[in-house]
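The other protein chains are all here in position, but one chain of the complex has been omitted.
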Amino acid sequence: MKIEEKLKELKLELPPAPPLGGVYKPVVIVGKMLYVSGQGPMRLDGSKIIGRVGENMSLEEGYAAAKQVGLTMLSTIQSEIGDLDKIKRLVKTLGMVNCTPDFKSQPKVINGYSDLMGEVFGKDNGVGARSAVGMMLPGGIAVEIEAIFELY
Amino acid sequence: MKIEEKLKELKLELPPAPPLGGVYKPVVIVGKMLYVSGQGPMRLDGSKIIGRVGENMSLEEGYAAAKQVGLTMLSTIQSEIGDLDKIKRLVKTLGMVNCTPDFKSQPKVINGYSDLMGEVFGKDNGVGARSAVGMMLPGGIAVEIEAIFELY
Partner (left out) sequence: MKIEEKLKELKLELPPAPPLGGVYKPVVIVGKMLYVSGQGPMRLDGSKIIGRVGENMSLEEGYAAAKQVGLTMLSTIQSEIGDLDKIKRLVKTLGMVNCTPDFKSQPKVINGYSDLMGEVFGKDNGVGARSAVGMMLPGGIAVEIEAIFELY
């Protein structure tokens, strides 16, 4: 099944590809490796999900934000390479959570992204190596994720 | 000398490979490059080293935790690829320390990992490019490290 059909079947809608937030390229391809810049959680209306998990955002809201980062990332990649079916698999993810110093469940937040990728690309190809950690994020967004994909 | 013999000579014992802590693969291989997911410091009994350097953990304890992350990572890789002798060299390390905002010696903490890798694989192959920085880590573990290795 094509990824676009898969997204429809899963009733997933991609937000618009986010505008550039600085001096960078959304995606750089070297050989078969696609490096995607850190993506934030963009809603369908183009607004961003803001918040700090453990302070004014629950674990469940963080999970939902991480899923939205995944949809935003797919939108970015689609807008850059034209066709998500060129993606062979997810290689590596750095999942960054805007959280309090005492928050301890960054992996459960980033699972929102990883579960999505597993559904869209299948568990073999959609699940990669990963780190899920906490730091300070631009614009106060709840989650930021950068990733490396392998192309066909 | 085989890596397994080298570990014995250095009197280093690998902890059990850690159970999955989320939706990810412990290791992803693309061509000759092996990406290993962020690893925490697991003791031989399977418990994790918890703490924040600069708060309730000294630099020396942080160094020991980073060394234990290295042993945990070797255990993970061995369990995934079967044989540590397939590793040619360490390419790149992101060393993440759970520390207070004013702690300044993240590199000295992560040296615990880097010294170990240098002993096990030799200084030419066991020492790679590196960043050593501070952030919030899952489960309150003291150190987390992700790395890229090159295989033979």
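Read from first to last, the chains carry the letters A and B; within each, the first residue is number 1.
What we mean here is this: a contact is a pair of C-beta atoms (placed from the backbone, for glycine too) under 8 Å apart; a residue touches a chain by one contact, two chains touch by 3 or more.
On a predicted model such as this, the values are computed, not experimentally measured, just so you know.
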Checklist entry - Out of A:Leu94, A:Val120 or A:Ala142, which touches the unshown chain? => result A:Leu94
Item to check | Sole contact to the chain not displayed, among A:Val36, A:Val53, A:Val91 or A:Ala142 | outcome: A:Val36
Next on the checklist: For chain B, which positions touch the chain that isn't shown here?
Outcome noted: 32-33, 91-94, 97, 99-108, 110-111, 114-115, 118, 127-135, 148, 150
Checklist outcome for this item: Even though one chain is not shown, chain A touches it at residues 21-28, 30, 35-38, 52, 94, 96, 135-140, 144, 146
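Keep in mind that, in the parts below, only the chains that are shown with their structure count from here on.
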Checklist entry - Roughly how many whole angstrom separate the Cα centroids of chain A and chain B? => result 25
